[in-house]
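A single protein chain has been removed from this complex, and every other one stays in its place.
Right after this comes subunit A.
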């Protein structure tokens, strides 16, 4: 499988794609510079360095020696003097295997593009927490090492197979406990404060409209503002919702006041 062909640019391509590698003594054909960093990409999956766009020349230098397999591409005219063609063949094959093994997410419980639930049994029931953990690990791995989407091994896992109560138990309940705790503390303290300042007891406070409004604000505040950054985020969110509308109506702003626009 000549992986390199896809990542190869035709000779007429100006080497502006990878300006970080100006002159390499090993390379005898300048336009093929663009191939260097892309080979870097395929050979260093293990080190999970995917910054191919800005490949550091120092690191590429390390790869040059074992990287002579570039000669296997028919478009490459030179590189014959670099190393023996025999070594290329085997080295190329090795790299392919390595490549395939390293680039895919492999896990014994990941079968056929989805999690094999029968392997997640615990005490006769499926351990949904473990499924959630496994999926989180898979996504984390893919975020760091994006791999190709393949038609032969399609991924068909759908998070909705995990029942709603498993999600709730794991994520909603702890957060709910936290927020309820905050609300209770605020509520108790505010009730005490208002009582000490105005003498109005808890039951009478509940009947007062102003107090009810304060209660509403307190509840909304606890729900919406959970972290320090949330205040800024909420303001930005509000701006966002109306920004596009403003952009569209800009052209109507120098319109005479007679004709109106929505």
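Simple rule for what comes next: contacts are C-beta pairs under 8 Å (C-beta built on N, C-alpha and C of every residue); 3 or more make two chains touch, one makes a residue touch a chain; residues count from 1.
In this section, contacts and distances are computed from a predicted model.
Undergrad: UniProt names the one chain left off this complex as which of "Geranylgeranyl diphosphate reductase, chloroplastic", "ATP synthase F(0) complex subunit e, mitochondrial", "Cystatin LXN-type domain-containing protein" or "Integrator complex subunit 11"?
TA: The record names the chain that does not appear here as "Geranylgeranyl diphosphate reductase, chloroplastic".
Undergrad: Among A:121, A:212 or A:246, which residue is in contact with the omitted chain in the full complex?
TA: A:246
Undergrad: Write down which of A:149, A:196 or A:228 is the residue touching the left-out chain.
TA: In the full complex, the listed residue that touches the missing chain is A:149.
Undergrad: Would you write out the residues of subunit A that touch the absent chain, in ascending order?
TA: 1-3, 5-10, 13, 17, 38, 41, 50-54, 132-133, 135-140, 142-143, 146-152, 154-160, 162, 164, 167, 170-171, 236, 239-240, 243-248, 250-256, 258-259, 261-262
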